[in-house]
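Just one protein chain is left out here, and the rest sit where they should.
Order of writing sets the chain letters: A, B, C and D. Residues in each chain are counted from 1.
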């Protein structure tokens, strides 16, 4: 789907095609072209009207990319990653949005639908002054919204981390190691996605490209701060997740220790007793040590009580009970 | 709460509003405005009187931030973190204090109450020459006090670390792994908080900003030294905490070894004995090897003693006893 | 085998020798010489006709090399690594291809046969305009194809990683640790091979060498993007593989815990019962507690049931069952 | 204690005060002032006579510091760490020595007594030409001696490391993990202390400060080489200590394996035997398989021998015996 907004003298209209004359310097007009899951025909506007570099066009129309920013002389080509709200089996998947920013145009291309861009399009449909800040102002608005969508994802990771930290010490199970690995992979993804975007937005904030005005640079600095915080959190999470597996291992070993202590106490108490019963179960004349036959059972039982009591006392002294 | 101090010709008075004329160059006067948990009305002074950049104002009024320093032409905007003495469930939490430093003003904003700023305000209330060193001198005094408050926290971490190192080898328990994880998280927080502040204060010390005079730069270098030492200690702590978990694991395994040795000794001593009693408990004619029936019990017991003695000797030779 | 293509006025012919005149500036012609497993005679063209530096020639004819790029004044010497499709016992082995790039020639040398170069040679045989983009254009085409061949290898690694992650939690066995080690070595190889190539292609993309024109630089930037992504994935894989071994260890310990719980439950239930049977197997007068002899067996059995029921209830409360 | 040496025309005398005239350029004289555990009165010379910066004076008189070097225009302020030979419970503790180096003076301040400085003072007392190389020559001599004292400490660490490596494989005990942790902390201290000193001395060797002449720079380069080697060794030690804990863990697990094998062999051999004795201990008519009653005991014993022999053979085949 292709959507074209034309902003002229502060007011915005929907257009059905891009007039090359609008793109001339001094035309007093600028356009926002949004290509959402473009068909081959729709995509042709990139090369035919805007004459973008063929490699950039190819990148924009394919799906998996590394965030990057490239200057092609009079326009910038950017790839950013937003949260993909469609596919969510795992913690999060991302979706690339491509931008072409020129003096008098912003072209956005996204292979799937993008919630952020749907929202911005709706604002433009309602408010004909929505595009008053020019192409780079619109770029900032979209990037800012995309970055804001990362925040709840980071919070979900933080929550999962805390749940795992509790589970380790309360009831470790075989599933736990799997969940820790999954969380670790998600934290690594977050960091891997956010890190290059931080550097990219940093380049916009440092005014490396003359298309970004100084007031806008201040605002991109704010977006960059958000990304810096996300990277920081991701690294902190990574540190903590790494410790989790070690702590889990030590906890499993602690449990094993507990299990083995129970076994050892039971075995150590009952083995001597069973030996004694075996001794007096032998088919040989058994000494009664002067005690009457009728009381001998009880005497043996008393001896057994003393033996097992001594064993248990020894274990208590070792702190096993 | 808003508190305004006006310093003129070396003496300080409390004022109830900021006269824009004071802020003009050459007015011979300067002000310190402290906004503690400001209401919306009080916060309006930032934009209406001082005309700070809207993004900086927004940052100053919101609560969670990454330490940073930014130059907005004729004023600096700084975010620093102090120890939060109110919330202390865990080892420490921090609290951000925001500074706007100009030629003739220092504005401090903190969403909660700040012990450091309360103390400085009390000094100003008692001593009308307290602000004699100008806005950047006051900035140094506050930053220095904030950094000094980190010292006892680092000492608490060092103490917890030593307690844990002792506990591992004296009486390891299931709680220990949890405490190590907690300490690790606290050490990481300390480092994460102090590291960017070190770099920030370093920029003040290197006189990157002309608002900082040379004598003040020497004094900021001293503050930076304190932060360098804190970062160093935090990294050393991190190294040691990381080893703790490994040492704990090896200690738990050592314990397990001990438990298993006890079990093995007990089982190995009693199993042959029980077998012997079983042998002579069988309901088949039993050989007496020429010994009289009445002595046979004692003969068997002697054999058992020899067998178990041999077993124990073997264990002693292996170093298990 | 030596293959020589001569491109003149846009059309390409196979030649059987290189005329030194073609290499003169302004000759309007250029050549591609491909040396596939060259014999000593064939290799002599490098020094006799092109007069390449003896060390470069020596490197080009020997087999094991680190990717590198070197400028020898008016020509570049490059070593790149492609996938070796011949030897495939392990995940992948690589094969070095050497390039000499000049204003009017491209010489490719590979000690074994190279699938990539076979393909390009076939294109040239079919299409006499295939070499229309000059030596550096041809270099880009070959390098691009070589890098594209890495993609399926990286996908195979990703697949093996996922299989291992599943196997750990489903049925860990002794073979698993070996497979993890193997995968780890393969991931490290991929990264070690791709990393220097990324930097090399980056130098071509940054137009460090005047032989690369600006449009070609854009296309090398695209190749570099592919390599950047490969390096990124390799590092992500490495992180995940490293966790695998830890997770495996914790899983083995979990299993051990399970085994020991079974043993402990069995031992704890049966040891007291065996003790009781031993007690009433002793050859001493046994108390019957007022019960008739004929019912005593059942009374004992009831006591045993109660004892073992209590044991099992205790284990269930501990969560061992 | 304050000690003042005055060097004039190549000969050295002890002085009881510093004449400010001596410090004037061209006075043809220079002084070494050594402040060992200075009293408040003695320390006043730093500010009253030499007019050092108040922050540097404060640092020099307090005890715990990070090695650093700072230029205050016409003099340098250095903090270095020497071995503290007084306190030696752990492997080593350090002691800071502060230096003020000017064109015509060297002032050394150390809160405790310093063995290195005691030695240099004794040389000066005996030899009136000992200070012939000027303040920076004396600085070099002291720094060189301080660095030389690190060498035996590093050798002690190397020795402890080797003892631990042997102990792990000979007789691991619970104390071992503690000793590894202690060694690790000591190695980290050494590195943490030596690393900044290497960088500091490197700055002297690179002639960053004009007070250091070229011949002296060569000699500081030699001191720096010693420090480079110490840092190298410390990093190598750290690597090896880190492996130690892992090796210890694997050794403990190996031991556990051995213990468990003993237990399993014993249990597996005796359990079937005990079952057989139990079988023929039952109070039911027992089949004798045509053997005479009197030989049946021996027949059973033979069966038991065969069973246990088969078990032991199985274990030997598995390599457990």
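Operating definition for what follows: a contact is a pair of C-beta atoms (placed from the backbone, for glycine too) under 8 Å apart; a residue touches a chain by one contact, two chains touch by 3 or more.
Please read all numbers here as calculations on a predicted model, not as lab measurements.
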| item | value |
| --- | --- |
| In the full complex, displayed partners of the excluded chain | C, D |
| Contacting the left-out chain in the complete assembly, out of D:118, D:173, D:232 or D:294 | D:232 |
| Sole contact to the chain not displayed, among C:15, C:61 or C:300 | C:300 |
| Which of D:84, D:213, D:268 or D:308 contacts the chain that the document leaves out | D:268 |
| For chain C, residues in touch with the removed chain | 53, 55, 59, 65-66, 68, 70, 171-174, 177-178, 180-181, 184-185, 188, 192, 245-246, 248-249, 252-253, 255-256, 259-260, 262-263, 266-267, 270-271, 273-274, 277-278, 280-283, 286, 293-294, 296-298, 300-301 |
| Residue numbers in chain D that touch the chain omitted from display | 165, 168-169, 218-219, 221-222, 225, 228-229, 232, 236, 239-240, 243-244, 246-247, 249-251, 253-254, 256-257, 260-261, 263-264, 267-268, 271-272, 274-275, 278-279, 281-287, 319-320 |
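Everything that follows uses one rule, which is that only the chains that are shown with their structure count from here on.
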| item | value |
| --- | --- |
| Contacts common to chain A and chain B (chain labels) | none |
| Cα-superposition angle relating the copies chain D and chain B, to nearest 5° | 70 |
| Numbering shared by both copies at the chain C-chain A contact, with half separating same from different | different |
| Chain B-chain C separation of Cα centroids, rounded to whole Å | 41 |
| Separation of chain A from chain C, taking each centre as the mean of its C-alpha atoms, in whole Å | 25 |
| Set of chain A residues in contact with two or more other chains | 246, 249, 253, 256, 260, 263, 267, 271, 274, 278, 281-283, 286 |
